[in-house]
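Omission of a single protein chain aside, the complex is shown with its protein chains in their original locations.
Coming up: subunit A.
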Amino acid sequence: MLSRVVVVGASAAGLTAAEALRREGFTGELTIIGDEVHSPYDRPPLSKQILRGAWEPDRIVLRPDALLADLKASWMLGTPAAGLDPIGRKVVLADGREIGYDGLVIATGATPRRLPFGHDLAGVHLLRTLDDTLALRDGLRSARSMAIVGAGFLGAEVAAVGRESGLEVTMIDPLPAPMIRQFGAELGGLLAQLHQSRGVNLRCGVGVSALTGEGGRVAGVELSDGSHVTADLVLVAIGATPATSWLATSGLRLGDGVECDQYCAAAPGIVAAGDVASWHHPRIGRRRLEHRMNATEQATIAAKNLLGAKIPFAPVSYFWTDQYDVKLQVYGRSGDDLDFHIVAGDPTEGRFAALYGDGHHVTGAMAWNLPRHARLLRAHVANQIPWKEAVAPISTNVGG
């Protein structure tokens, strides 16, 4: 029976784990450590409603104060963890304090990647936290042109907000189209068309060799083909790495994140969840997901398992992205290494749904402005329907 649980990370996964621990009957001491000063808040709206100015930060608090108080936890916010001693069972804080535990939840999220140059210039932004977002939002108000380095989720969403705010927007990526890694070439091509039709200057298949500046302020981006893009605002959105630097000497296995087994356990008495966790999915092998939905699902299972359950974590993952008036949703696995087949609607009509497969079975389902279809097709993913059967014409009748 655990008497003292420490949760490192006070965002979606950390908060969910803390709530699940209480719900499952844990009555001992509960400490939640977070590097940001803010109470737990929701990140997906940062690059959408918050950046656009449609919402103010009070709309993204994850729980009202009263519910946070119900957790009866000690909160240590604005307090980064700096080390872990899994033998002595202590978390070491950046200020040198040590916090003992007999159960530990690691939920420290991910850290945005930086370019090897240019971040000292004013007007160069990253976007991960609320403070990052408010700084970029301020920049959008006075800027005329924005360059976005990276055409993944974040870059593409911010490009949409930038155009809606009336800025000249250039989006740069070394791959041939936006979000190819996540969606594959066919859908990437449709996203390229979408952004170009909304006026984005899309520069794909080219790298970034320098950020140029004038008087300490960014003035543009130099590309690997020798061309130069003028910009008075730059967002670097080239992905994120799991926030494991504080665990470097802990002895925990760190690969692409904290390596866990199928029960989200990293070591005896230690579980991990959310963006920081790499775990062994019982059906599809080692995975790490930076998706909002996964933070909740994984933290719930990790907390139960920390209390002694033995539940393998085997989700059908879900993520979405909003760009302009397009909502893209994906269940399961999608990507450029998989087959892609449209089963409903038509891209030329701006609404369609498709399946992804590995040659044998359906691995994922996606929908472009057909949200209900995404959910209905999810059953194909959950049931691992044979690919040939799923893409046969009859399966386009997904009901509803």
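Keep in mind that, in the parts below, a residue touches a chain if its C-beta (ideal position, glycine included) is under 8 Å from a C-beta of that chain, and two chains touch if they have at least 3 such contacts; residues count from 1.
Keep this in mind: contacts and distances are computed from a predicted model.
Peer 1: Between "Oligopeptide transport system permease protein", "Electron transfer flavoprotein subunit beta", "Ferredoxin" or "Dihydroorotase", choose the name on the UniProt record of the chain that's been left out.
Peer 2: "Ferredoxin"
Peer 1: For the chain that's not shown, point to the residue among A:97, A:144 or A:372 touching it.
Peer 2: The single option touching the absent chain is A:372.
Peer 1: Pick from A:42, A:102, A:222 or A:339: which residue touches the chain that isn't shown?
Peer 2: A:42
Peer 1: Which residue from A:133, A:244, A:300 or A:363 sits in contact with the chain not drawn here?
Peer 2: Checking each option in A:133, A:244, A:300 or A:363, the one touching the absent chain turns out to be A:300.
Peer 1: Could you please point out the subunit A residues that touch the chain left off the display?
Peer 2: These residues touch the chain not displayed: 16, 19, 42, 44, 62, 292-293, 296-297, 300, 318, 320, 322, 327, 329, 370-372, 374-375, 378, 400.
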